[in-house]
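Got a structure for you, written out below as structure tokens; questions coming shortly.
A single protein chain has been omitted; all remaining protein chains appear in their positions.
So that you can tell them apart, the chains are marked A and B in the order they are listed, and the count of residues begins at 1 in each.
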Amino acid sequence: MINKKAYSKPTIIRHSVGVQNKFGRPPATVPINRLDGFKVSELAEKHGSPLFVLSVKALRDRYRDMNRAFTTRYPNFQIAYSYKTNYLKSVCNILKQEGAWSEVVSGFEYDIARNIDVPGNQIIFNGPYKTHEELIRAFEEGAIVNLDNYDEMQVVEEIADELDKVLEVGIRINMDLNDPPWHKFGFNVEAGHAFEAVKRAQSGGKLKVVGLHIHTGTYVDDVTVYSRAAQGLVNFYAYIQEQLNIKLKYWDLGGGYASHNTLHGAYMPAEQTCPTFDQYAEAICPILLNGPFQAQDAPKLFIEPGRALIDEPFSLITSVVSQKRLPSGQRGVLLDSGMNIMSSVQWYRYNFQTAQDSGAMLEDTIVYGGLCMNIDVLQASSSIPPVRRGDLLVIHHVGAYNISQSWQFIYLRPAIIAIEDGEVHVIKKAETREYVQSFENVPDSFISNK
Amino acid sequence: MELQFKSELTISESGFLFDHATGLTYTLNSTGQFIFRNIQDKQNARSILSLVMNEFEVNEDTAHKDLDDFIRQLKEFNLVGE
Partner (left out) sequence: MAAFSQIVKVVLRSYGVLAFSAHLIPASLILMATFFHPMVGLMGLIGNGISNGTAKWFHANKDAWNAGVFGVSGILIGLTLGMYSEPSIRLWVFLLGGSVFSGILSVMLGNFLSRYDLPILSLPFILVIWLLLLTLGVSEQDSVSFITIPYLRSIDLWLFKSLPLAVFEYVKMFGNILFQENLFSGILVLTAIGIYSRISLFYGLWGGLVGLGTYTFIHGSLDGFHGLNFILTSLAFGGFFIVNNRHAFIFTTIAIIAVGLVDLGTIEVLGAISSNAKNNIPSLVFAFNVVTLIFLFPLKMMPKTLDNLRLTPIPLFQIRSPETNMKWFRRWSGLKTKQQTILTFPFSGEWSVLQGNHGEWTHKGIGRFAWDFIVRDERKHQASGFGLELKDFYAFGLPVMAPAPGTIYAIENQVEDNPPGEAETERNWGNYVIINHGNGEFSELSHFKQYSITVVPGQFVQRGDIIGYCGNSGRSPVPHIHFQLQSLPEVGAPTLPSTFSEGMQNKEIQLEFIPIKNDLVSSMKIEADDEWSLLGREGQSWVFETSNIFGVKNETLTFRTDNRGLPVIQSNESNTWYIIDRPSFVEIRPDFKTFSSFLNHSPWMDIIGDRLFLPKKLKHGLTTQDISVIKKLDIYTIKTSGYLFVIDPVHGIKSIQHEENDFKYIRVGQSKLKK
């Protein structure tokens, strides 16, 4: 008689699902089924899909953290929120509430700011194209205006005559800081154009140069670029102070601060490469404080963050429409969101997290947007667990440019909600056909009765 | 019914199971390992039951019930299909 082995119930134990992979984020198999305390499925059911969700606490926290990082290092500091990144009235109001000024680059954006009662003297008006009327309004209302080119300077001098007073202006300058350098805007320092511009502005007798504006780039995650910009500003200020007796009231380092979205082609994920607010501040402030002035007389420092403030607080809830297997064997999944509302997929490699437990098996998937266009691909290759029609996915950090640059194309644009303190607010309703067509007028002669 | 493992599984002597597709890992006890190897050998559920009873000191009811549980677990983990 063969001795039988002792028996124990057969078991299989799966090892901890939260095991870190090399990139330090939990695998996509971990579902995100709540946003700010609310169940994703319930939000989608009540407000539809796709659905943009703003976490107001996240926005306020990001503003306060950025403000703290800079104000503890520079005694006269002000954040001016870059409206073009996301100009939803609620977003602008929340940031205004937190103490931000407004950075606008067109009459339209200027109007948005004034419409929510931002005082004129808390607006910075930048950009290469400002009309005569817009400029008059800006100067009358006390806004800060940074001049981009000589044509604009000429227009502003005419306005100085019209208003019969000396107008205080800033000068937009650029430096050869990154590759390729940004030469489209402002006057170049290295070529001497910036100095000539300042000199020309002062010598006309109608303008007074009180500020300098520089904007180094977009999504700059190398803080040394900012250090070089700051040093360049200090050197330039020292020079124009000595040569032209200029005393600056402000200097504006513009925006370009990175967020936690990973660029295509980046080797490391943004969680590891995105500098903290403290690192940006540390790279900028000590250099500026070495400028030619007493600490109490330091010019006011402006920065114009956009995505750094608004990317993280927004998420997008989206539904799976269909799935298929491609001839190559790769799986494909089609969503009800497309590039029309997620245009930033051109730059970023987004992660798609499921909002329900879809199992542990990740598969390489191509994620299609819902538009009837072959190029509408949200992600060429993404590891997603098995999902079915109707399953919900959540995409994080979508606040910058997706909404302000969205296309009204093929589909009506979705609703936007904001969550704060356990309350959901609809801050923008989903579009309707009537709304989209509301400005159209069809002459009778086009309506056929033949 | 026939049981079929997904193809990307490997198991070591000590019962450490690795799924190439998901990157997930599992541990099986000796009974579990025995059953696993038999599934790999393309046995069906019925024959596995008798093999278990031959190998281990267990009565039929218990073995039957436990085997059902175990297979269900494997399906839940998406390790087997039919």
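Following the convention adopted for this analysis, a residue touches a chain if its C-beta (ideal position, glycine included) is under 8 Å from a C-beta of that chain, and two chains touch if they have at least 3 such contacts.
Fair warning: this is a prediction, and the values are worked out from it, not measured in the lab.
Peer 1: Mind giving the shown chains that are in contact with the missing chain?
Peer 2: Looking at the entire complex, the absent chain's contacts are A.
Peer 1: Looking beyond the chains shown, say which of A:Glu158, A:Asp176, A:Asp221 or A:Asp278 touches the absent one.
Peer 2: Once the missing chain is taken into account, the touching residue is A:Asp278.
Peer 1: Which listed residue, A:Tyr74, A:Phe139 or A:Tyr257, touches the chain dropped from view?
Peer 2: Here the residue in touch with the unshown chain is A:Tyr74.
Peer 1: Have a look at A:Ile136, A:Val155, A:Val225 or A:Leu289 and name the one touching the chain we're not showing.
Peer 2: A:Leu289
Peer 1: So which bits of chain A touch the chain we can't see?
Peer 2: Touching the chain left out of view, chain A contributes residues 60-61, 64-65, 68-77, 245, 249, 276, 278, 282, 286, 289, 294-296, 300.
Please note the rule applied: only the chains that are shown with their structure count from here on.
Peer 1: Just give me the whole-number Å value for how far the CA centre of chain A lies from that of chain B.
Peer 2: Spacing between the chain centres: roughly 52 Å.
Peer 1: Report the residues of chain B in contact with chain A in the complex, numbered from low to high.
Peer 2: 17, 21-32, 34-35, 54-58, 62-63, 66-67, 69-70, 73-74, 77-79
Peer 1: Residues of chain A touching chain B in their complex?
Peer 2: Chain A residues touching chain B: 4-15, 17, 21, 27, 29, 359-363.
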